[in-house]
Each structure stands twice: as C-alpha cells, then as structure tokens.
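Removed from the display is one protein chain of the complex; every other protein chain stays in position.
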C-alpha cells in the first residue's frame, strides 16, 4: 500500500526555540476532559496572531493519572516566559477551572523555571481555598458550584521547539488534504508534540514578510500556490501538483520533532497520488534547528 | 418523563449589552467546517479573561449556503467595537484562513456598523488577491497553498445580549451535569445564540468581585458551593442539593435569550433528581436586561 | 466554487420497492440517543448479506419530540414485512431497550400495516409492565435497572424505495472520497432518507451475479474499477479517472429519492477534480423506479 513514486525533497524544516508548559487535564469521563482541553487550546494556531501555540498532546488513561480518572495532556507554547505565564493563567482559569469535573496537574517534573499557577488560581476561592501535600507536591482545592476543583501548585516551564513542518504536494487538493490528515494522525500518537493549526493542518502556508506590503509580517507563499502556477515565474510546484497542504508541529525537544517528521513522512507515503514532500525554511538564518527530511 | 417536582425560582437572569458579529464558515465537508469553527471560537468563554466570548451557533446545510457547501454559523462577541474588529481579524485570519477548504461569509444583512474584514485579510495574498461582485456583494479571492480562499468584504457588527444564565441544582453533581448538557443541547437548536463555556457549561459560577481580595474581579459564588454548605451561614442551597451547574448564553437579541431560557428550562425538566432551577443576577443594577425564569 | 467541468451522465439509477419502519429514539442527551441509534442501525448496509438496510435519518430537537428530549429518527428497511417485524424486535430489543435513558416512538402516522412492537417488547418486564394512553396512543412502561423504558405500542410499516445511487468518478481516489462525503452530508439533511453503507459510502460497488462463479449473487463491478482499467476491454472509466465511489440511499418514497439525487449532485459539483457523475442500473428490468440524474 506504499506510494513508491513520492519524491522526498532533500531539504530541511527550519524550527525555532520557544518555551512550553505541559499540563494534564483530568475529568470524570474522557469526553469531559476532551471538552476542557479543546477549549483551553483553541485560538492558538500561530504566534503571528494568537497569544500562544497550543494543542492536545495525548489521551492519558485513568491508570496513569494522579486521580485515576481519564485525562488529556496539553502543550502551551510562548516565546517569552512571562507571556506564557499569562496565557496559562487565562487559559486554565477561563477554560478548565470553568469546565465540568476537571482537575489540572503538572507534567514537567524537572525544569529551571516554574510558575505557581495553582497558587494564583486559588484566589478564585475567595478565602475558602485549602491546600494539601501528597507525594511531595502541593495541591489546591477550590470550592466551586459543581464541587471542588483540584490543581497542582507549581507548573514547570521548559525550553521547546516550534515550527517543525512539512509541505505535502499532490495531484489534487483533496488528496493532499487526506495525506495531511494521515500525517497529523501519525504525529498524534507521539508523546510530547502538538499540531496547533485547525485539525493540525495549514491550508495557507506563509512566507516571512511581504514583497508588496511593508505592514505585513507574513503573506501567502505564492511559489507553492496552485492557482498561481501559471501566473508567476518562480513557482516551485511540479507540473502535476494541484493541491498543497502544510503541517506544522511544536514539540518538547528536537528529538521529538525529528521523530514526528519521519512518522509523518511514513504516513504520507501510504496515500496514492501524492507527488512530493518538502519543507519550509529560511536559509537557516532564522531558526536554531534544521530538521532534515531525509535521515542523514 | 417530566420531573414534576422541580422548583423554578421566581427570579431573573441579569444580562448585558454587547456587540456581536455573525459569520458563516463553509468547507468541502461538514467536519472540515466544524474544525475551523471550533478553533476560531476557542479560548473564548468569558470577557473576564478571554479576548472574546464566542461559539458555534448552527450547522447550515449546503442548500442554504452561498457556495452550496456545508457550513457552521458562529457568533463572536466583544463589548467594544474596535476590540471586536481586532478579534475578528485574528480569529478568522489565524483559525479559518488557515483551515482546509474554508470560505467565510457575513450573516448580518443590516447593521449600523460594518467592518471590512475581507478587505483587510486580502493583503495576505501579497498583491495576488482579486475581488469580484456577486448578488450586490463584494468577495475577495486569496490564493493559498491549498487553492483559493474566499471571503466576503464586509461584515456587520450588531448590538447583542450577553450573560443569559440558569443555575441547575440537583441531588448529585452528575445529575446536575447531565441536566446542564440537556439544556445546552436545547439551546443549540435555536438560531442566534451560543453557549460560550466549555461544552456550554460553567462548573465554577462566580460572583462579581471578592469579599477578601481587592485585586480579584470575580470569585467563586460560595453561596452555591455544595462543599461549603455546612461551612458558611448564608448558603443558598436546599438540603438535598449536592451539585450545581450554571449555563451561560449570549444571543443576537433579547427575544432569543428569552426563548433559550424557556427551552433550557423545558429540557432540564426532563431529568429526574433535579431539585431547583434559579439564575444569577446583581439586583438589576449592572445589566440592561432582566430575563425572567417564569414567563410573566 | 463550482466545478463546471463535471460531466453528468444522462442515465438513471434503478431503484426498488421495499418495506420500511420509521422510528424515533429519544434520550436524556443527544449523544446518548445517537449511541442507541448507531447500534440499532449497525451491520445493516445491504440486503445481500445483512438482515436489514438501516440508518439514522435526522436529529430531532427536544421541542419536536413527544417527551421533550433530544432524539434521532431511524429508518429500517426489509423486503418482506415479516422479516422487517423480526428485525425491529431484535434491533430495538437488543440495541435500544438496553441503551441508557432511551424511549422509542412511531413516526409513521398512517399505514396499511402496523406491528405491535411495543406490546411484544413489554413482556421483557415479566409482568411488571404497565400501559397508558396519551393523545390517542398507547404506550408501555417497562421497569429496567436504570429506571423505566417507554415505548409506543404500534409502529407503522410503509412502502418505501431502496437503491437510489450515484457513481462519483474523480482524478484521484481521495477526491472521489471527499466528494462522496459531501454528497452524503447533503442527503443527511433531507428527512426520510438514509445512506446505509459505512459512512454512507460504497467503496466496492457491485454488479448482479458473476461472470465466473455461479454461487455468487453479486461481484465487483469491474467496468468501474480503476486498477483494472488497462486490463479489461470494456472499462467504463474516462482516461483521467483513478478513483470511483458509489453512494446508495433508501427513502420513504420516490420523491425523496429524487430530491436526494439532485442535492447530492449539487454537493458533488462543489468539489474540484471530480470528472463525472453516473449511476447504476440493470437496463430497467429489475427495479420499479428509474431515477434520472438530469431532471426531465
């Protein structure tokens, strides 16, 4: 079932340093945990226009959570530590504290920097908060209308990697789309990585800046636009390509970005009528990491 | 199947004036439209800590959309027009323009105020955008990697109503939760109203300000917290109530808030072991609208 | 967004007479009703190897159901009335009576033939069943471990139409697939029609009988198989077609089959890179109905 005609471009994705928090949201049922995790990581596709890049990492089964309930791990990224702290306060305070039956735990055991998110949120209890220690950690209990909301006191902030990416070029737009979905699903199964765009997929990959408008930080990547193929001189699209999707992923470290890249390529290879896989970079001048598509 | 023992409190929900946009997101499939709509309305539960209150309004079948594709209508609210314009630019630009196969249309035909969201987003095309007129409206075509993104030029901004609400008190937390889900589903079927909290439900209803911490704008509503029932003197919870959930809804006008209130009450009445339905208000001094639970 | 290059074959789908029941399953929440409806209509794609053709028809909001709870209407088809009665007894008895919080109502008000499904199922109560009349109908209350299961006494059996169909031919398999999904979604919005195959789509459309094996009632439709295009002499596939999906639909009457056909064609037209739409027939000798693709 392998599409053996796919061309893997001998290039690299250029990825960047960022800061990340890794949290676990549990609830009475998997669905309730998913609802909270989805809301908390919404409107978080790109640093360009969102306050954070965020997404659901993994489903964590009851036997692996501190309270024996099902949960989802999420990753929230921001380039500045203080901005990340603010995003955590708002996203957990507005989207998880408010969600039915939830509790929140830290998943970064060791980190240079920590934020006392649980302590800060505990003031919501207006004096009725209590704290307790268990397994060398401190937790806050916040009485709410539905019962008690539990949150760990401290959450680690770690160095992470943003901007892993692949370009999927196919004979039709819909084929590129299903291949992108397959790639996102392959990445979804890896712990420590998220695909922050809608459904994990970018329909409108961009270049840095603009050729025409000085006020634009990012504009369409016209060299990869199928409907401009015959209109511009420097199209990068092969003759038989009529649809291109990009996938973008952020991870807790460079190894995971590499693993995600390879697993995504393997998944894309299962889809017939994909023509080529490439990636976006800026000549290596902007980002710290070069993620090769072809393993060296 | 009606729970005839429910007490409907003879009180009112206090609701507020706000501004709203009403947009339609279409895509090749219902699922793709849903993914974009979910991302665009994420992290948008409450003005207290989010940039907007937003949610999915209705599924719009292919035959009722301008491009004959399935879609979802969404509502995005903000109290200030200029903040709403910024939220629209960021949420549609980051979460819908980037989503596979989408297009975006205005659903507010008549309004005092309009924002030229489509015009602004068209600069992303870096000079390759084109516009065309159809049915007396102007649309922009933005070439992207997956094909062309279509967006209407102008979007209406209308006066709307935020903060419709109900308190659901039940013998157990889980019963209150399922009754809240039933209420949210009843509201979901009404056009022009959203339930912006996670899954439409608020687990941690709040009071304005704080008794103890001056820096807090909102804190837990301790009078309705089951775990504080025996600890405080002024609990508002009946003896047999051990779980309380609030639902909150924003709508395009007061009539819809009233309709949503009644439909939600009807739905809650179908759930056994719910004890009482009430609502949150501030003595009528803060909000413009008083939404009675019992029809006058 | 219309694909103007699609060829609509000037042919017809050949459809058949069948018998159908139309039932409403309600529950405390939409999700619970959906779970029961899905189980009850599973393993029901084709009369060739399943006991019935069945599927979910519509979501019915709380305000339109007898018990003010959300529900799903389903359609179950069989060619013989007595076989349909048996399927109803087993599918409702095993998959809905057993499902959390459900109730079941008849949706066919007038019919020559009725089956007393509720009466038969009431024996499960082992003498503890009770019946009551409301709005000129009789209902049974069956005590179960979770509470009481309610079911109407009589259910209508009506003449219906099975085997509406379309062939979707596209440049790639994945494009045909997404076009088929769009077609299924367009049909999903029409009341009184189901698409009984998995996800509403047939990946392996068949011809009647076999050229080679006498014991086979149905075999692959090789004239429409892309991977046999160069191997056989009588392929019906255009040069640039590499993927074909069929959609099949059953409806309560011929008008609905016609409406579904047109709505599905409209939906398919929105997908780029679809090449041709056709339909399956047997020269008009087997089925009672000829459903034209191009309106006469």
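Letters A, B and C mark the chains as written, and numbering starts fresh at 1 in each.
Here, a contact is a pair of C-beta atoms (placed from the backbone, for glycine too) under 8 Å apart; a residue touches a chain by one contact, two chains touch by 3 or more.
For clarity, every value in this text was computed on a predicted model and none was experimentally measured.
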Residue touching the undisplayed chain, where the options are B:54, B:104, B:247 or B:271: B:271
Touch with the omitted chain, as defined above, among C:6, C:20, C:35 or C:251: C:35
Contact partner of the left-out chain, one of A:69, A:171 or A:276: A:69
Contact set of subunit B toward the excluded chain (per top definition): 31, 170-175, 177-179, 242, 271-273
Hidden partner interface residues of subunit C, rising order: 28, 32, 35-36, 38-46, 48-51, 89-91, 93-102, 123-128, 142-149, 167, 173-174, 176-177, 180, 197-199, 201-206, 210-213, 215-216, 218-222, 224-228, 231, 243-246
Hidden partner interface residues of subunit A, rising order: 1-2, 28-31, 61-63, 67-70, 103, 147, 150, 178, 181-182, 185-186, 189, 263, 266-267, 269-272
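We take it that only the chains that are shown with their structure count from here on.
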Between subunit B and subunit A, distance of the C-alpha-averaged centres to the nearest whole Å: 25
Whole-Å gap between the CA centroids of subunit B and subunit C: 34
Rounded Å distance between subunit A and subunit C, as computed from the means of their C-alpha atoms: 39
Residues of subunit C touching at least two other chains: 31, 178, 271-272
